[in-house]
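Excluded from the complex is one protein chain; the other protein chains are retained at their positions.
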Amino acid sequence: MNFTLEQIAHLIGGKLDGSKDTKVNTISSIEDAEKGSISFLSNPKYEPLIYTTRASAVIINEKLVLNKKINAALIRTANPYAAFTSLLEVYDQLLSFNKNGIEEPSFIHKTSTYGSDIYVGAFAYIGSNVKLGNQVKIYPNAYIGDDVTIGDRTIIHPGVKIYAKSVIGSHCTLQAGAVIGSDGFGYAPLDDGSYKKIPQLGNVILENHVDVGANTVIDCATFNATLIKKGVKLDNLIQVGHNTLIGENTVIAAQSGIAGSVKIAENCKIGGQVGIAGHLKIAAKTQIQAQSGVSKNTKSGQIIYGTPAIDFNNYLRSYTIYKKLPAVMKQIEKIEEKLLNLQRKTQ
Amino acid sequence: MNFTLEQIAHLIGGKLDGSKDTKVNTISSIEDAEKGSISFLSNPKYEPLIYTTRASAVIINEKLVLNKKINAALIRTANPYAAFTSLLEVYDQLLSFNKNGIEEPSFIHKTSTYGSDIYVGAFAYIGSNVKLGNQVKIYPNAYIGDDVTIGDRTIIHPGVKIYAKSVIGSHCTLQAGAVIGSDGFGYAPLDDGSYKKIPQLGNVILENHVDVGANTVIDCATFNATLIKKGVKLDNLIQVGHNTLIGENTVIAAQSGIAGSVKIAENCKIGGQVGIAGHLKIAAKTQIQAQSGVSKNTKSGQIIYGTPAIDFNNYLRSYTIYKKLPAVMKQIEKIEEKLLNLQRKTQ
Partner (left out) sequence: MNFTLEQIAHLIGGKLDGSKDTKVNTISSIEDAEKGSISFLSNPKYEPLIYTTRASAVIINEKLVLNKKINAALIRTANPYAAFTSLLEVYDQLLSFNKNGIEEPSFIHKTSTYGSDIYVGAFAYIGSNVKLGNQVKIYPNAYIGDDVTIGDRTIIHPGVKIYAKSVIGSHCTLQAGAVIGSDGFGYAPLDDGSYKKIPQLGNVILENHVDVGANTVIDCATFNATLIKKGVKLDNLIQVGHNTLIGENTVIAAQSGIAGSVKIAENCKIGGQVGIAGHLKIAAKTQIQAQSGVSKNTKSGQIIYGTPAIDFNNYLRSYTIYKKLPAVMKQIEKIEEKLLNLQRKTQ
């Protein structure tokens, strides 16, 4: 992907100081930039970097006065950081949506429908009665089961598996290997010690603007839906159990596991490798520190830590003492000794 | 999938009170049911729900006398819950086994054989000398390596990867993205600090009625087999190391990790995010609480918790005190103070 500096200056509304035909093909931080990349300088304290950078072009503040010779071309603008961010977004949109058309061989059942500007990669499988919106991108080796619907501008990365009847909103991104709608882990114990599978007949609903990380798994509900609400962001290798609900704009870091029938409210922040036991209610804005094991309901805005999880500061204060428990034991022994001496004295 | 109420009443041996031609296409809980679904009412205390449900039909006790007008059709039977469960099972069987035939393009090596009523989805790969039983269902994008055998009525969901030489029993279900037979993590350290891979030549054997969750991984043995015995149920994102054995009817919740050469006996219950160190022996009916880290052998029926895991009640009693360690420290300081006062007094 090549752009001339003239195109970029025009895009961000900046003034070019350099050759308009110079081309750049990538975007980098100013320290690590190589020839062919464009970067930015926003914080004045990093000014020295502009004299040594290998970037072909740098976006800088329109008022910055340089006091040494530089190699890079410059694009001057009122707010270099905002300009750079908007450049990032344009670049990302171009990258994310540059795939188009239907590659062969792919499998699209004749009963399925799709909007404009879609991409279906080779070896992607689209079952019967599937409905794909506009600009949906389905990468190679992805599987879309029967009766699934996927909203506009959603990106399904390679090897994603979406079980039948799932509903995926618009503007969602599902990273490679994610699994949506696998059977919930529900078994009835029998008298002989074996287990009988309880059929899982529900589905999974992802609302709009939901992101799902690589190899993350969301189980379908027993009945009805496992529901992931608008704006939820899930990192990689997360487990979401059946019948669970995750509220708007809650973010969960990698490898956390949410058991079945949990209700997580909106705007929670859940660290990595957290476990949440079944049927709990996690209140809005709860923060759960990494590796915690949550075994009871939380209050709104609570910060918790530990296994089982308790108040964050309580955990840390206790841990401070935990670390010196051997010394505490010596302290207790010393007390006992002194006490014995006193007892002897007073007899 | 449409059924008339006449068909359902016949199936469960119930008496229909409503139009025999009414059709239902799904099964729901009575609270969440919509038009077109059938539900059940078993516990008399939920009777009020029957007057408000939107279900098209409800299975009820043959003796129940209703005291208000209802919209739903009724199917009366001696045991509504048992009838509903058997309905669920029939529905699930129909759903699970309704795929048939071989979709194109798929890859089935000419040396491989298969039984009757199988399904092979598009982009499924079946290597050489594979043997598939009757009614085996292999969903799209699944990979079955050379010399694998799969027993009757086993379901392989999309994107499952089964390495060469694995043996999969009958009536097993492998959820999407599961990996069976990847190389065990075995390396010999060399003098220069690097590692040399130890070839992993064994395989994985799943006996009958084993379920494997989405994106769960079971490594092959160095020699011989990693063995998952009859009736074992594994949830999602679990790791099973090489040469490990898991005994009959043991169930393991999501994201637990079993290291190499572990022997787990039958009927154990292992919570989520548990870790079990290499070469341990876990006795029959051991219960391991979620997030525990097991570092020594267990006794039959033991319940353990913590990292490293100890007796469950011991852990909880200690944790109760852990939470108030700062107060305990103040208590100790107070004792020291009083002791000092006494010492002064008695001098």
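Lettered A and B in written order, each chain numbered from 1.
The working rule: a residue touches a chain if its C-beta (ideal position, glycine included) is under 8 Å from a C-beta of that chain, and two chains touch if they have at least 3 such contacts.
For clarity, every value in this text was computed on a predicted model and none was experimentally measured.
Asker: Among B:T4, B:S42, B:N61 or B:Q239, exactly one should touch the missing chain; which is it?
Answerer: Answering carefully, the residue with contact to the hidden chain is B:Q239.
Asker: Just one of A:N79, A:N249 or A:S295 touches the chain that is missing; which is it?
Answerer: A:N249
Asker: Just to verify: which one of B:L11, B:A283 or B:I310 makes contact with the chain not shown?
Answerer: B:I310
Asker: Can you tell me which of B:G13, B:G101 or B:P199 touches the chain that was removed from the display?
Answerer: Per the contact definition at the top, the residue touching the missing chain is B:P199.
Asker: Please give every residue of subunit B in contact with the chain that is not shown.
Answerer: 105, 107, 123, 125, 141-143, 145, 159, 161, 163, 177, 179, 182-183, 185, 187, 193-195, 197-199, 201, 215, 217, 219, 223-224, 237, 239, 241, 255, 257, 259, 273, 275, 277, 291, 293, 307-308, 310, 314, 317-318, 321-322, 328, 331-332, 335, 338-339, 342, 345-346
Asker: Using the touch rule from the top, list residues of subunit A that touch the missing partner.
Answerer: Counting only subunit A, the missing chain is touched by 26-29, 32, 88-89, 91-92, 95, 103, 105, 121-123, 139-141, 157-159, 173, 175-177, 209, 211, 213-215, 231, 233, 235-237, 248-249, 251, 253-255, 266-267, 272-273, 290-291, 306-307, 319, 322-326, 328-329, 332, 335-336, 339, 342-343, 346.
The definition used in the following text is that only the chains that are shown with their structure count from here on.
Asker: Compute the distance, rounded to whole Å, between the mean C-alpha positions of subunit A and subunit B.
Answerer: 26
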